[in-house]
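One chain of protein is taken out of this complex; the other chains stay put.
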Amino acid sequence: MDLKLKIWRQTGPDVEGKFVHYPVHNISKDASFLEMMDILNEELVANGEEPVAFDHDCREGICGMCSLFINGHAHGPDDSITTCQLHMRKFKDGETIVIEPWRARPFPIIKDLMVDRSAFDLIIQAGGYVSINTGGVPDANAIPIKKENADLAMDAAACIGCGACVAACKNASAMLFVSAKVSQFALLPQGKIEAKQRVENMVAKMDDLGFGNCTNTYACEAECPKDISVANIARMNREFLAAKVS
Amino acid sequence: MNLSYSSITKKIWMSLMGLFLMIFLVVHLGINLLLLFDPTRELFNEVAHFMGTNPIIQIFQWVLFAGFAIHIALGVILQIQNWIARPKRYKVKAISEDSFFSKFMIHTGIIILIFLVIHFANFFIKVKVFHGVDDFILAGVNTGMEDMGLLVVKLFELPEYVIGYIIVLLLLGFHLDHAFQSAFQSLGLNHPKYTPCIKGFGHVYAIVISLGYILIPLVIYFTK
Partner (left out) sequence: MTKLDSKVPSGPIAEKWTNYKAHQNLVNPANKRKIDVIIVGTGLAGGAAAASLSELGFNVKVFCIQDSPRRAHSIAAQGGINAAKNYPNDGDSIYRLFYDTVKGGDYRAREANVYRLAEVSNNIIDQCVAQGVPFAREYGGLLDNRSFGGALVSRTFYARGQTGQQLLLGAYSALSKEINKGAVKMYTRREMMDIVKIDGKARGIIVRDLVTGKLERHGAHAVLLATGGYGNVFFLSTNAMTSNGSAAWKAYKRGAYFADPSFVQIHPTCIPVHGDYQSKLTLMSESLRNDGRIWVPKKKVDAQKIQKGELSPVKIPEEDRDYYLERRYPAFGNLVPRDVASRAAKERCDEGYGVGNTGLAVYLDFKDAINRLGKNVIEARYGNLFQMYEKIVDENPYETPMMIYPAIHYTMGGTWVDYELQSTIPGLFVGGEANFSDHGANRLGASALMQGLSDGYFVLPYTMQNYLADQINVPHLATDSAEFEQTEKDVQDIIDRLFVVKGNKTVDSFHKRLGLIMWDYVGMARNKEGLEKAIVEIKELRKEFWGNVNVPGEKTGMNVELEKALRLVDFLELGELMARDALDRNESCGGHFREEYKTEEGEAMRDDENYMYVSAWEYKGDDQEPVLHKEPLVYENIEVKQRNYKTA
């Protein structure tokens, strides 16, 4: 298939960027979206041009490195997948595809389509853990956990930290990301002990970093490649309220 | 209790005030509908008089004003923060919001606020500040109450006011449609069993409130 690409090019963080048009030809419908980008980059390099910088790594939808806002959707038009799992059969021959970076103040652009998501690391560092050291822990089966809760915790823990929730949210809010981590621990006895400090510190860090506010639009859930539920956001609100009134 | 104003704290206050205002809307609608059931306007005027003079209601009125003020102020602050959070917008943005009207809360909110100011000038200020409403004459006897009903009826005989009113009330319906379930979510009340009911009830509430209010000018206009 032949496609018209409109790609955001920006040489550095503080430089003005612009859209550049690139036609690509003879793309197999079985190719993945990033393979299509590889083909474009091979052509650019062969023509002596700078290839388009974009983040990617595992190419199987788990590392959370790939991003890309494709035709108005975080991770493109398909549901429940990351950009690296998106295949060209989702597009029509001759289609124009607009490719933009994640846009949010806490995610500054590094180059082209690559953004800096270290804000997420800072949020986790503020409290996304159980404060135990290596060794001296009880036997694994000494802590029985209700299967339903373990499953819900796993649902929340499936977050890959890609930032699609922030990208898709009209407010660039990170509530889905933060709440997924808060929820994972809120659902497990191991996490209960520090629940109060955790939710307060993580929310405070999220606010400090300049993410927007949640206005319950649920675009995050719709665009999340791992289908993290907004029920986690409610759980975090609950945890937060409980922490503040106690 | 340490309530620093984090994003979630603001949202919690936003939703508490919103829910409070939603109750107010029901009471207000109930009173307004009296106009349809009593062409003499006596019932409506009596209730309006009660609301305007009862000391408890008078105190409560300030609570209501505070509710509006907090809801509006927080709404504006949150929105400004949200705009700052994304300085550069997308060229193409598909609709992925699950709650469609959620995208337009600030827009519907501001229009409702403008309406509120007009509404306030037309009724509250006119009555309370300028005493610009004649007394209610029932069967040739001055009841000593202001004829609030007549004020309403007069306004609703103006086609431009009726159209404007209907548009604003439709927008209020959109606002409420998102607001109702959103308030519960912000308060952390999300449950696989009950959330669908809350959402369903929210839609019904939004429709009943906006259509309920809209019904009154339509009836008055077309039966004048």
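Here the chain labels run A and B in written order, and each chain numbers its own residues starting at 1.
Quick note on the criterion: contacts are C-beta pairs under 8 Å (C-beta built on N, C-alpha and C of every residue); 3 or more make two chains touch, one makes a residue touch a chain.
Computed from a prediction, not measured in an experiment: that's the story for all the values here.
S.K.: Could you tell me which of the visible chains the hidden chain touches?
M.R.: A
S.K.: Considering the complete complex, identify which of A:1, A:81, A:98 or A:204 is in touch with the unshown chain.
M.R.: A:81
S.K.: From the listed residues A:1, A:39 or A:98, report the one that touches the chain absent from this view.
M.R.: Checking the options A:1, A:39 or A:98, the one contacting the hidden chain is A:39.
S.K.: Residue by residue, what part of subunit A touches the chain that was omitted?
M.R.: Listed in rising order, the touching residues are 11-12, 28, 30-32, 34-35, 38-39, 42, 45-46, 48-51, 53, 55-65, 78, 80-81, 85, 87, 89, 110-111, 114, 116-118, 120-121, 124-126, 128-135, 137-141, 143-147, 150-151, 153-154, 157-158, 160-161, 184-185, 188, 190-191.
Following the convention adopted for this analysis, only the chains that are shown with their structure count from here on.
S.K.: If we count contacts the way the header does, which residues on subunit B are in touch with subunit A in the complex?
M.R.: Residue positions touching the partner: 1-4, 6-12, 78, 81-82, 84-94, 96-99, 102-103, 105, 178, 181-182, 184-192, 195.
S.K.: Can you list the residues on subunit A that touch subunit B in the complex?
M.R.: Of all residues in subunit A, those touching subunit B are 6, 19, 69, 71-74, 77, 98, 100, 103-106, 168, 170-173, 203-204, 206-207, 210-219, 221-223, 230-231, 233-241, 244-245.
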